[in-house]
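A single protein chain has been removed from this complex, and every other one stays in its place.
Letters A and B mark the chains in the order given here, with residues in each chain numbered from 1 onward.
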Amino acid sequence: MLELFTPHRETWLYRVNPALKFVVFFAFMLIVLFNQNFHFALNQLILYGVLVYSFSGYSWRKLLLFSVPIVISFVSSAATMMLFGKGVTIWWSWGLIKISEESFNYGLLLGFKTLSFGFISLVFLLTSRPILLFYALMQQFRLPSKYAYSFIASIRLMPVIVEELQTRSDALKIRGVHFPKGLKGIFQRLRMYTVPLFAQSIRRAQRVAVAMEAKRFQMGAKRTYYYPTTYERVDAVFVIVMVVSFASALVLSVR
Amino acid sequence: MKRLKFSDLLITIMIGVVFGITMKFWDDLYTVVKPMLPIARQLLYGMWFMVGPFAFLLIRKPGVALLASIAAASLSAFIGGGFTVLIYGFVQGLAAELLFASFRYKKFGIVVAGLAGVASCFAGFFLDLFYGYANLESWALFVKYGLRVVSAFLFTGVFAYLIVRALEATGVTNLIRPVSKEEYSLLDN
């Protein structure tokens, strides 16, 4: 599992301030979402595709693997729109299904957007460490530390939940719990696992919060940082590269 | 109304994170089902709206629905659901939050929870308009979002409510909800 998520080399994208990277990518994504221009959408898609496949530092084999779910959602979102979307220039129809020029174009547009979202997220995910992202958000973007640490603590507790799921199923075995077959069994199983695990998680979260406050964590107080994050030259490079390529995507689509 | 303590905040975000992971797996399943069963998939869509109302029913403090929704969406976005999820999470959570606020955060029943889900559903529809998901023939549009409303009510109203009831039985809710005046007056006995 861990092996899958180790790059074969760390590219310059790894050194970009994670919070800056996050904000820039988020802004791009907003533009993708609200854009309705077909060519612009395509150009952006190419841009993000290049970003993933050339600068994420992962081998093509792994990248193709990561892309599979993205491609599936491309196909499914595009296909639904093509088959059921509205339009007047009809190419083909069969019962309720009809494919028109408009719906086909809309389907492709929708698909491009879905692919772009997938690629942007993938690049970000592959080249950033979550803890550092939160540290950078606190230091460069003034995210209140209470949110950042709540996230960090919750994420830390995730493996505990998984382990707990394991222990829970062990304990159910040992206590001799048997589930009936069929729907009733499924429901019972769901209840036996979810309710205690939720109850546990809530209590644990509360205890962790108490322990954190006992260690003098205060909402809104000033603090120093173990991992200092700053802006460096590579951040300027990143912004310039992004802005230039984005602008060319825009210009090329208008002409 | 009581302000959020740090422990409320952490619990809310924790719930969001747990839901976020579940939603990611849900999403994978959904992606596979999508092209095959257009109707069934709409009926399952309500899952997306569950987290905010669930957190509110549990903790009963202002801001919780929005926060949980954002937390779930962030996590989902991080583990590969894509950044759009973030915007959807924010807007849907905001809708649920506003609905609870309009009842002055004083109603915790099935109906209000269900309505919060429906509100999230409309907020989602608004974003779909921009994304392009709503460019459907009008009958398809009607079926799609009609089913979605039903599912929203079912998941947030009925399911979220029932899970919270089961959790109340474990007593965990006693320690995280605002304590009522009567509890204090019992101290004098």
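One rule holds in what follows: contacts are C-beta pairs under 8 Å (C-beta built on N, C-alpha and C of every residue); 3 or more make two chains touch, one makes a residue touch a chain.
What we mean here is this: contacts and distances are computed from a predicted model.
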item	value
Record-based protein name (UniProt) of the chain missing from this complex, from "Sarcosine oxidase subunit gamma", "Energy-coupling factor transport system ATP-binding protein", "Multisubunit sodium/proton antiporter, MrpC subunit" or "Menaquinol:cytochrome c reductase iron-sulfur subunit"	"Energy-coupling factor transport system ATP-binding protein"
Selected residue (touches chain absent from view) among A:Leu47, A:Met81 or A:Ala153	A:Ala153
Among B:Gly109, B:Gly146 or B:Pro178, residue touching the chain not depicted	B:Pro178
Of A:Thr6, A:Thr89 or A:Gln218, the residue in touch with the unshown chain	A:Gln218
Interface with the undisplayed chain - residues on subunit A	131, 149, 152-153, 155-156, 159-160, 163-164, 167-168, 170-177, 192, 196, 199-200, 203-204, 206-218, 221-226, 228
Footprint left on subunit B by the chain that the document does not show	5-7, 169-172, 174-175, 177-179, 183-184, 186-189
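Going forward, only the chains that are shown with their structure count from here on.
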item	value
Subunit A and subunit B, separation of their C-alpha mean positions in angstrom	19
List of subunit A residues in touch with subunit B within their complex	25-26, 29-30, 33-34, 36, 69, 72-73, 75-77, 79-81, 84-86, 96, 103, 106, 109-110, 113-114, 117-118, 120-122, 124-125, 130, 146-147, 150-151, 153-155, 157-158, 161, 191, 194-196, 198-199, 201-203, 205-206, 208-210, 212-213, 217, 219
Complex contact set, residues of subunit B against subunit A	5-7, 9-18, 21, 28, 31-32, 34-35, 38, 58, 71, 74-75, 77-84, 86-87, 127, 130-133, 135-140, 163, 166-167, 170, 172, 175-176
